[in-house]
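All protein chains of the complex are present and in place, except for one that has been dropped.
This part shows subunit A:
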Amino acid sequence: MATVTKKKNFKLKVLSRNPEDYRRETKLDIHKAPQNPEAYLHPFTLGREYQRALNATKLERVFAKPFLCGLEGHRDSIQALAKFPSRLAHVLSAASDGEVKLWDLSTKKCVSSVVAHDGLVHSLCAHRSGQFFLSTGQDANIKFWSCSEEGVIGSEPVRTILNKHVYQGIDHHEKEDIFVTCGQSLDVWAGDRSQPFQSYKWGLDSMHYVKFNRVEGLGLPLIRGSLEKPVVHEIFRGLYTYDIRNLRVASNKYEDHIGAVMDVDYAPTGKEFVTAGYDRCVRIFNIAEGHSRDVYTTKRMQRVNHILWSMDNKYILSGSDEMNVRLWKAKASEKLGVMKPREKTAFNTIETLKKTFKDHPEIKRIARHRHLPKLIYTQKKQIREQKDAQKRKESNRRFHSKPGAVPFVAERTKQVVDVKE
């Protein structure tokens, strides 16, 4: 603050400015014209809304830039990713060389790393408290690692369990002090015991993946799927979800991947899930639909081994063979950060409009259009042709044989050969 001293014959020139030039526009400056919403006064509503929806769809594609950043630092292909149930910013990743890294997503930097196992790390999972995490590796050990609030991993494991055979998956219970591992058998561990207190086997099959049902309090470990968990069919390029009450019929089939699906993670809302493909792309599916709603690729991303959907439903993390962990937006064109209420309303309106007019050919075409890598593009075309040919053949066969001799078989039942009790 400058003080003006009084002087004789002192002339003070005041610079007068138009307040509009320097004053910020406020909501009070918006002139609200009262409008009559009677329908007959707005005869072109439909046309205008269609145009709005079209523009919004175009803009959505313009702003669809899902890739946020790559987390570099691993020296071998990513084998496992894990999120903390109680922390948003921290994520664990493990590579084939046995190194486990903890990343801070807000700074996009590695906080700490530790060589956890001899050989590759098979699986990771964090304890619900965030105080420690568990890892299993090729050296047939289960290790407990402490992890501070800032994300610093202890240099030595808190506890190590030595086993006879390798475990390929591990998961910790949401509420109780139980964890489960899978490999040649499915073992349930409790407390400080160095032996599993329960062990399940199913023939000589080994199990690759195990998860607790996060909702059921007395969770029973379910191999390869739960009520809503899709089962990965690596050969058939498809994903199937099963209702565990009836395994004869898949509840849905999800197509679009041209290669095997390596990993699946559900959005915390339960409405969508994301898949990691052997075909070097990440796809996002709506659980109610059979085809992906979006596909993420980059030029350098190799086959994706692991995928995570963050706990706030905003981000997706993918770990791929070329040693990178990538951070994506869950909605490609979403505006991140805090939004003003007016902005929010505008986005909501646009969303509604897009949904209303989504079946109009022009809008549909624009919304669906994606630029894909050549490999995927050509392969998809080829698969399409194969499928059409099969269909044609079947219909021909049906046409030329006795009615009922060639029955219609639902796509969801085709892959089930038998259900063993």
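Heads up, the rule we're going with is that a residue touches a chain if its C-beta (ideal position, glycine included) is under 8 Å from a C-beta of that chain, and two chains touch if they have at least 3 such contacts; residues count from 1.
We take it that contacts and distances are computed from a predicted model.
Asks: Leaving aside the chains on screen, match the unshown one to its UniProt name from "U3 small nucleolar RNA-associated protein 14 like protein A", "GD10311", "Ras-related protein Rab7" or "Hyaluronan and proteoglycan link protein 1".
Replies: Missing chain, per its UniProt entry: "U3 small nucleolar RNA-associated protein 14 like protein A".
Asks: Would you indicate which residue among A:S16, A:Q35, A:T107 or A:Q195 is in contact with the undisplayed chain?
Replies: A:Q35
Asks: Check the options A:N55, A:T345, A:T378 or A:S401 and report the residue that touches the missing chain.
Replies: A:T345
Asks: Which of these touches the unseen chain: A:H360, A:K380, A:R398 or A:R412?
Replies: A:H360
Asks: In the full complex, which residues of subunit A touch the absent chain?
Replies: 35, 37-40, 42-43, 45-46, 48-50, 52, 85-86, 88, 174, 214-217, 220, 227, 244-245, 268-271, 311-314, 337-338, 345, 348-349, 351-353, 356-357, 359-362, 421
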